[in-house]
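Here the complex is missing one protein chain, while the rest keep their positions.
Let's turn to subunit A:
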């Protein structure tokens, strides 16, 4: 089944994106090319629905990705004809098309200048600000991108997406503490987001296992990681990613248990080894249940990503073989 055109296509696999962009000719043919924006037209029964414009936008993104420039330009033309050149969202889409068309760095610089010019006229144009940051990042100018993001967050501090982007930029630079701080801001804005909890747990785990961490930080990060993964499971039954992370962290802790651990105090102390062991067992049991049922394609268990399931199976097999080696 082809994915729906009503959802943003950024997380789709290449195959699915191709499927979407192949729908372009039919979608473009079946919908009228211009729709009057006069208030009188709103009185007449017309074919205009909000869905149509979301479809065009998502189609534009998919077509750009798969290199179908003709359809992309057509989508853009229709959006411009309806919303005008000075709509902020349309401006960002236009910039996106230009970025995709750019052949070399010089052209990218020119686009960047255009963005700066637009922002000079109106420096609260958030879609364009975001495009500018994304372009900076794409041109490997990470520090500049980070500082612009901080500026954006200065005047729009409730933008969870921007905080999340900032966390990602810090993370690829290896600045774990800053990344974790930014991710915690996302959680402040979206406290029920189970995937963000899991993501934060992964970041904590990365911070703990990064080379050259002090042992105090290590324990604190591991304790935090356990907490984050547990919270993500609490928010979402049978969450493969949460259980995978929990399994990974507890496994590492149990392996390290032989080493003398320093007493750490406060709320960040690690749980005792019995609790860790029980968490580990729970994660193993749940993971094997998920793997078994989703491999058997049981009804109601088919939503998991195949690659994620395969990774979980690998983790369990690896541990089983290690245990067998110890027994021998």
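Note that in this section a contact is a pair of C-beta atoms (placed from the backbone, for glycine too) under 8 Å apart; a residue touches a chain by one contact, two chains touch by 3 or more; residues count from 1.
Throughout what follows, contacts and distances are computed from a predicted model.
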Per UniProt record, missing subunit out of "Trafficking protein particle complex subunit", "Phosphatidylinositol glycan anchor biosynthesis class Q", "Ubiquitin-related modifier 1 homolog" or "Transmembrane protein 32" is "Transmembrane protein 32"
Hey, which of A:27, A:52, A:80 or A:100 is the one touching the hidden chain?
A:100
For the chain left off this view, which of A:78, A:137, A:227 or A:247 is in contact with it?
A:137
With the full complex in mind, choose from A:13, A:122 or A:177 the residue touching the hidden chain.
A:13
From A:55, A:78, A:94 or A:199, residue that would touch the chain that is not displayed:
A:199
For subunit A, which residues touch the unseen chain?
1, 4, 7-8, 10-11, 13-19, 61, 64-67, 92, 96, 99-100, 102, 127, 130, 133-134, 137-138, 160-162, 164-165, 168, 186, 190, 192-196, 199, 234-240, 300-304, 306
